[in-house]
Each structure stands twice: as C-alpha cells, then as structure tokens.
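With one protein chain withheld, the remaining protein chains of the complex are depicted in position.
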Amino acid sequence: GRNTSVGQIQNGQHHLEGRLTLTGSSTVAPLATEIAKRFEERHPSVRVDVQTGGSGKGITDARMGVADIGMASRELKPDENDLVSHQIAADGVGLIVHKSNPCSELSTDQIVAIYQDRLNNWKDVGGEDQEITVVHKAEGRATLELFLHYLDIENPTVKADVIVGDNEHAVKTVAGAKGSIGYVSIGTAEADIEAGVPIRLLPLGSIEASTANVANGTFPMGRLLNLITTASPSPLAAEFIHFCQSSDVHDLVKSQYFVPIASESNVAQ
Amino acid sequence: MLRSDLLLKVACRVLAIAAAAIVLLVFGFLVRESAPALRSIGLFRFFTDASWHPLSGEFNFTPMIVATLLTSVGSVCIAAPLGIASAVFSNFYAPTWLASWHRRLVELLAGIPSVVFGLWGLVVLAPLVAAFGGSGQNLLTATIVLSLMVLPTIALLSDSTIASLPREWILGAAALGLDRWDTVSRLVLPAARRGIGSAVMLALTRALGETMAVLMVAGNIVEMPRSVLSPGRTLNGNIALELGYASASHRSVLFVSGLMLMLVVSVLVVGFSRRTRSPVG
Amino acid sequence: MTSLPTTLYLHRRRDLLVTSVIWLAAGSVVTILGWILIDIGVRGLTHVSYAFLTEAVEDAGRAGGIGPILISTMLLLGVTLFIAIPLSLATAIELTEMIEQNSWFSRNLRRFLDVLAGVPSIVFGLFGNALFVITLELGYSILSGGLTLACMVLPLLVRTFEQAITAVPREYRFAAAALGLDRTATLFRVVLPAAAPGLMAGVVLSVGRALAETAALIFTAGYVARTPESLLDSGRSMSVHIYDMAMNVPGGGTQAYATACVLVAMLLAINGSTAILLRMAGLASRPGAGGQW
Amino acid sequence: MISTDDLSIEYNGRTILRRATIAAEPGRVLALVGPSGCGKSSLLAALNQMTEIIPGASVCGTIKFNGQDIRDVFETSVHLRRHVGMIFQKPNPFPMSIRRNIELALHQHGKHSKPAINEITETVLRDVGLWEEVHSRLDRPALDLSGGQQQRLCIARALALQPQVLLMDEPCSALDPISAERVEQLIESMRGKYSVIIVTHNLAQARRIADHVAVFWMQDGVGEIIEQGETDAIFDASTNALVNAYLSGRKG
Partner (left out) sequence: MISTDDLSIEYNGRTILRRATIAAEPGRVLALVGPSGCGKSSLLAALNQMTEIIPGASVCGTIKFNGQDIRDVFETSVHLRRHVGMIFQKPNPFPMSIRRNIELALHQHGKHSKPAINEITETVLRDVGLWEEVHSRLDRPALDLSGGQQQRLCIARALALQPQVLLMDEPCSALDPISAERVEQLIESMRGKYSVIIVTHNLAQARRIADHVAVFWMQDGVGEIIEQGETDAIFDASTNALVNAYLSGRKG
C-alpha cells in the first residue's frame, strides 16, 4: 500500500524517517495537522499527511490499512474492538442558542421535549414567544451519538427542523435564526463567541458549558478525541501517537480549543 | 489515406472511447459499491420503508428523490428565464461596451466555488428567508442558491448559440419591420431553441449533481416536503452528509443513492436527446 | 397610406415594457451575482496581502497565509488540464470531424458525456478515491485529484471544444485542402488555431469549474496544507481550504473569504490573460451576431 | 417616392459612399450598377434605415419619402420598413414554415385575423407565382424550398406588407438561370405598382428591366454616383468615358 509507513527507528529514538497517513474526523484533523507540523520539525525526515473525511472513514481506513492512523471524535463501538484507540484530547458538547435568546437554562427533560417536538415555543421554557427551530446533526456523527446517549433517546424519535453536518454549519445556522437551538463542540462555540458570532452556550443542568468544566471533569456531556490504530501500529505511528499524548503538544491542543488530557497514558495501553 | 491521417483517426477514436468509458467506470464503481445493500435490502424497500434512519434499518429514499427533483428543476425554472434574458440582453439590448462587460461578469461567476455560493446562502440568504419562519434553510433557499450556480451556464451557452445564428435572419426580420422584441421572441428564440435547450439540459444535470452548496442551505430533513418552505435533503447531500460517518452497510446504502441519482440523470439525458433528435419544424 | 396608428402605438408601449423587463432581468442577474462578489470582497479583501499569498498555513488556517495552497491548486489545475485537454480535444475532433453526425456512435458518445456531466461531484470523489487513490495506488495526491477533476471537466470541455471547432468557417478547411494540407495538418495548423478563441473560452470555463470543486478533492487530493514536493504528495486546493475554514475551523471565516477573493482574482487574471494572448496571436474572438439595435 | 439628398455613409469613421443623390419614382424601376465595394448595398441599407442596426455604420444627409424627411413621416424605423420592403442577395427565409414566414410580419403590423392572413398569404404567393408550387405544403419548413423558390418567398413576404417601395440587392445573383428569369419577370410585373430600386451586377439585366440607372464608381477609395439617368440614355449615349468603359465591359 502506498500509505504504509516505512518508519524505522535509527540511531536510537531521535532519527525517524518515513511517511505517516492519518485520515478521519474533521474535528480532530485541524489539531492533528498542527501536531504533525511540530512533529515534522523535530524529525525532518518524517512526513505526516493528515486527511479528513469523518470519524467513520478514519476507523475504516485504519482497519483496512489505507491509513496508518485513523482519527475519531468518538469511542470505538463494540464491533470495532479489533482496533485500539489512543486519546489525545477531550472535548465537550454544549447546547447553543442565538445570543439574543433570553432563555437561561434548560433541564434535560426540556431538551428531550424540544428535540421530540413536544415543546415548540420558547415562551414555554422562559423565553420569548417564538417558535423553536431544532438544529440536529446527521446520522452517524459523533456529536449526535454523544448527545443522544446523554439524553437517552433514540434518533428516530427526534423531530428536527434542520439537519447539519459540521460544527460550524450548526453555529452558522443558529447564528442566522433567532429561535434556533443546536449542539456543538464546546471548543468550537467558545472560539466563535470569541470571534463575535452571535451565539450563546447554555448551561447543562446548572453546569456552565466551558472547556474549563470539561477539563475538570464536571461537565457531563464530554467526549474524547482519539487516534485509532490496529493492534500493532508501526514504530513510527507509535512514536507519533506518543508525541500527541505528550505535554509537548498541550499548547496546540488548547489553541485548537480542546482540552489536553492530564495524565500521559501509555501508547500500548 | 496518409499515415499521419490514419494515426490521427485511430488516436481520436481511441481517446473518444476512453472518454466515454469513464461513465461506464463510474457506473461500474457505483454498482459494485451498492451491490451489498441491494442484495441484502432489495430495491423495493428503498421506496416503501417508513423513513430514512439507516442506523435503525429504515431506508426510504423517496423524499430525497422528490427533494432532488424539486430543487434542481425549480432552480432551472428560475435560472432559465433569467439566463436567456441575460443572453438576449447582451445580444440585442445592451450597448456593445456593456454587453462585453456583462459577458465577462457572468463568465467570472461561472467559476465561483459552490462552497462560496453555499456560504453566501447560509450566512446571507437563509437569515433573510428565516423571516418566513424556521431557520431559513429549506428547499426555497436551496433552489435559489442552485439557480444562481447554474445561471452562468445557461446564460453563456445561450449567448453563444444566439450569437452564432446567421446574421441574414436578423437583417431579414428588421427589413420586414419587425421590432426588436418580435425579432427576438418570434425568430431568434425559436431558431436557437435547440442550443438553448441543451444549455438548460446541461444546467439541469449540473443542478442535479451539485452537492456542497445544497447541503449547506437545504435543511437536510428527510421528509416529504409539504411546501417550498419545508426543509429537504437531496440524494447527493445525503451522501456528503453521512458518508464520512458511515459503517460498512450504511456506506453501501449511500452508494445506492448515488446510483439512483445517476439513473435519474441518464433517464433525463436520454429522454432529452430523443426529443431533440426528432425533426424540428 | 394604410397606417395602423393604434397597434403601432401599442407596439411602442410594448417595446418599452419588454426593454425594461430585459434590462431588469439582466440587471438582477448582475446585481445578485455582484452582491455575492461584493459580499466576498467586503469580508475578505482587507485580509489579502502579499504575505497572505506566500506564507504557510498556521494554526489550522486561522493564521498565516495560503502559499502552499496556491501551489497545490496550480499543480492540480496543471494535471487536470494536461489530461483533460488532449482527451477532450480528441473526443471533440472525433465528434465533429471524424464521424457522421447523428450516427449511432456519435449519438451515444454524446449521451455518455451528458450523463457524465450529471455525476455528482461527491460521487466523482468516491470514484476517484476507489480508482486512483486505492486501485492505482496513487494515494491521496495531486495526481489522483487532478485525474478526478479531469474526468469531471471532460463533458464541459468536450462540449465547448465541439462548439468552437464547428464554428470555424468551412472556407478555411477548403483553403487548407486546396493547398495540399493533409487532414492532420489542416486540423492542427488551420482549424484549431482558428478555433483558438473558442477553445480558450472552454478551457477558461473548465478551469473555473475545476477551481470551484470541493467534494471531489477531499477524497482524492486530500487535505494536507504543506507545499507538495511531488505530484504524488497530497495537497489542499483553495476551495477545499475555503470549505474547511468556513465549515470546520472555528474562527476561520475571514480566511475563507480572503481565499475566495484570491480565487476570484485568479479567475479574472486567467480570463484577462487569455484574452491578451489571443489578441497577440491575432486571434480576436468573434463578435456576437445579434448586432446592435 | 423615396429619394436621397447628398447622402454619405461611413463605417467606423471611414466614408465609403459620398454625397449620393438618387430618386425612385412611383411605379418605376431604378437600377444601381457599378463595381463591387462602391457602396450600392450600403445605400440600400440606408434607405430603410437598416444602417441603424449595423454596428459602426453612420449616415449623414437626408432621405425623403414623398418629398418629406423620413424622420418627420415615420415615428420609428419600424414604421418606415413597413412601407419600404427589402430583398437580399442570398434568400433568407426564416427557419420556420412557409406560412409562418409570411404571417410573422403581418402579426407585427397588427393583422391577427386568421382569414385575412390566409387571404393575403394566398394573394402574395400567387403574385410571385409560388402558390401552385407550395399551396399543398404551406406548413412545411421554408428552408426545404429550392433557392429560387426561397427568394420568391422572400419577395412574397415583403409584398404581404403592401410596401410602396421595394429595395432589392442583387436578388437574382444566387439563383439558377431559370429561377433568375422568373424573379426578373416578377420585377417586370411589379412595374407600375411598386417603386423598385435594384442593385445588380448583371448589366444586361439592368438594361432589360430598369427605367433609370445610376452608375457607381470608386473615386479615391470612396464610392460615388458618377452618372445617372434614363436607361437607354446611359447605356447608349453616355459621354462619360469611365461609364462607357464599364458598361461595355472594358473595366470593372
């Protein structure tokens, strides 16, 4: 295969060469790109190519050997346990509404009711008299699975008004329609709020949706960003994953609005 | 025949066949990838299932086929009059200098990425359409955005068809005292209808095939549309939205929607070429 | 004199009405499309600078420039045209010069190309991924992306080439034949040069189409924002970058619009330079036949 | 009927016809002859203001209709052209049925009643001697007719508007001799009814059909009328050496 790495460790740990291909989650791809760049600086004979395409593609490619490493913004499912996942960062999923929306808090039940179309006016949950536009994600998306899992509902019971793909799609949709509600990666939302996009993160229960609360583990709807390999990754892949999990990249993780994972875990897990 | 001519003839034939073979390759690829789903699910259930929830084993395509046809046919219905008017404008109504600027602008727009159209639709247009309620992401918005994307195709190809009509006809019409609009409506447009027809056809196939821009503004709910303000999902939007996250069997089902779309296009193309081949009066 | 004053008066009123409608239609086309252009310009133009054009992509695209992306785009375009032009030219020649019009072969060839024109770009992406990336083992690369784009622009190119070639006056062919030029020479030295303006217009349209493509490239040329070292390296095109910045990277909006500005400027440059090239070669394009009223 | 006064024509600033003064009399045939390129076709185009739609063309001088400036008589050129028909060198029927070709202009000029149109169609087709040949296939494409038939259809189409003047630019030169002869007979038969201005390269034809002749020549690269008058006077008794040389075939 053209993507197989020929990474080999020569002269000890510090001379690596070869090419690594990563594919998968569009959430992880920007972070992986930045880490790869730093890794290439440290190991000038190594090329790390980061491709995108979605978590599902990452997992499939890793399994088929099309990619050395897959990226996924979700946990592996039971039928994927032939693969190994390596956490490199954490992320939370928070509910967003338009900035002008006065609603200050939603209970889990209210969220479920809204997403199942049993509640469809903001005035019923402490807002203005405005219809609720429900922004939902497409089947298979990692954020969607986390969201459904947290609310403990089945996807077919959801009655959405808009289905979006990527996080920014959700953000732009909510920013463009006053009565809408959606859910996105908290990091994304924070970055956009910082950039002046008119959206607001809603607390979940009474817990503020913020990367800080994801980091300290209090925010309930959190997820891990993973790198996926077969049971025996190549030495170069292993070295890269190790690097991704090291504190050397924590600044990069933060700059991409994710939460570094505190303890350095072992590559082999 | 000379050796060089023979060489040219053979080369052209071979390359032309190669070009045509690409379609077969694409078809073959789609069939191969969708075979598992067709085998395990069968064709029937794609039309009879209760809804589209592939992870829960429900695979109804019908709303997506309807949305695909609605948005693409609708967009052509908007773009065709505007595009033809624009071609008539630059040939008959605009002063020469303006005509060439007009052409240049339309040419430029032919090259704007669909993402940019989608982005404009999402950020500028949808909030305006949201005044009618909801998020503003619905079939209407998608149709408008699509019509803008295919408009340059219709305008440019109609323009060149009209420009290539024999000048004698136009002089003849003028000599009979036909005014400008009579000349256009009774002579030019009928005489150019084949070329304009194939421009519209190309635009329609283009609209059917467009993915990213529609995905960004259509709302993507899989439901039989009740009005133009209902959100809807197109077949290719469906592929783009779910493919990256699909597991093996789900993936195969998505390829069935690709295959479906190609069948729709083929039927339209063959139907159209049948119609235009019949002698014109 | 049998003049018909009433109807003629009506005609004048109608002419005024129709003229306004046509100007309105053309005006609205220009307005809406101008609106989009201005929207892009307002949001992105201030960010475009020499540094933006040359610097590497930083911070996932939020900072730095689009240097490597410009290079990848150019390479992709190069590969696309290198493959697509000969293929479509040969097909157009076959359709216009070599076979009977309306023969079984020509009808079906055209149909096939029409169907190809309707293949969704995402399907092209998947197809390119399966054929070029995996089966032919070219990997995510400029080459795979360019080949996929070549398949995609093929129908458009063939159609415009066909139009350009049939528009060449028959006299040129007769003159060439009378000078004892064989078919090959007639074609390559007389007909194609005479068709050059039309051929160029086709190429420009296809370049626009190729530059605009996103979905097909994500799965073939890939996403890597590094400067490619060879055609077998992956490279991110401008429209993929725009998509990523707009839809995936929070805070990438300005970069997306700035990149779109560069893309539009590039199209303008290509349009302009082909016009100049043609004028230099003494091959000005034909004026429209409608003439002025 | 129609006449010009010191008419000059320019294309893109280059004068190609200088100070042409001609007058077509009611019911008479005026032939314009002279070598290629000295502005005969351009003069015809100016007479029914076709120059308006030719890019780059500009006309100065006056054109009169029954002695009055055409700009005063007719509101627009569309009105003028209803009274001044034109036939081109290459037959140019529209790509539609024979019937539509005739109807088209009638519609424009306000005739919509079906029976009236049918009647006019039959009359003009009879006038040009085409009725017998085509009455059974009026709804077939006009482009299926032979060249001579096409040209006669174009004449019929112009006659349908009952013009007062007919401008003809080498109407026979693209036709076979038999068709050409028929068209010539047709022009002959129009004498007395219409005022005809005909451009022809066929001097024998000019002599056969014209009452008056105007001879064009190129002076310093610009077309001019160097002599005009009664046909016989010009052909037999011109005192102009150039004209004599041209008409006897020694020049041009």
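Letters are used for the chains, namely A, B, C and D, taken in the order the chains are written, and counting of residues starts over at 1 for each.
Note that in this section a residue touches a chain if its C-beta (ideal position, glycine included) is under 8 Å from a C-beta of that chain, and two chains touch if they have at least 3 such contacts.
Being a predicted model, the structure only gives us computed values, none of them experimental.
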Worksheet item: Where the complex has a chain not shown, which of C:43, C:173, C:209 or C:236 is the residue touching it?
Response: C:173
Worksheet item: Which subunit C residues touch the hidden chain?
Response: 169, 171-182, 185, 189-190, 193-194, 281-283
Fill in: Missing-chain contacts mapped onto subunit D
35-38, 147, 173-178, 180, 201-204, 207, 217-218, 248-252
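Following the convention adopted for this analysis, only the chains that are shown with their structure count from here on.
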Discussion item. Suppose chain centres are the mean of their C-alpha atoms. Which chain sits farthest from subunit A?
Written reply: D
Worksheet item: Comparing B-D against B-C, which pair counts more contacting C-beta pairs?
Response: B-C
Discussion item. Report the inter-centroid distance (CA atoms only) between subunit B and subunit C in whole Å.
Written reply: 16
Response to the item:
Between the Cα centroids of subunit B and subunit D the separation in whole angstrom comes to 48
Discussion item. Please output the residue numbers of subunit A that touch at least 2 other chains, ranges allowed.
Written reply: 26, 53, 165, 169
Worksheet item: Which subunit B residues reach two or more other chains?
Response: 96, 166, 170, 179, 216, 240, 243
